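The structure under discussion appears below in the form of structure tokens.
Complex shown without one protein chain; remaining protein chains in place.
Now for chain A:
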Amino acid sequence: MLNARSAWHLRTWDEGAVAWNAVNGNTHAIDPLTAEVLTASRLQGVSDELLPEHLAQRLALPLDETLEHAILGALDRIRQLEAP
């Protein structure tokens, strides 16, 4: 069943991305990191717990507090965008 978490469609470019949510019909411009978080979390189903490590590997970055904070911040923004 379609829900806000599973209803994302994404189009990315170098400078940023746009994401459309089929449940609430809203389109948003998002930054590249948020696009990565959305792809992993919502399109590929990576769990919230594994998300920081998964993205650190994918982006070839050391997983430090700054990166983890940025990833969790992006995840929080996505949750806000999923509001009806």
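As a working rule, a contact is a pair of C-beta atoms (placed from the backbone, for glycine too) under 8 Å apart; a residue touches a chain by one contact, two chains touch by 3 or more; residues count from 1.
What we mean here is this: contacts and distances are computed from a predicted model.
Chemist: Identify the UniProt protein name of the omitted chain, choosing among "Molybdenum ABC transporter ATP-binding protein", "HprK-related kinase A", "Acyl-CoA dehydrogenase family protein" or "Circularly permuted type 2 ATP-grasp protein".
Modeler: The record for the missing subunit names the protein "HprK-related kinase A".
Chemist: Touching the hidden chain in the full complex, which residues of chain A are there? Just list them.
Modeler: Contacting residues on chain A, toward the hidden partner: 9, 11, 13, 15-18, 20, 22, 25, 27, 29-30.
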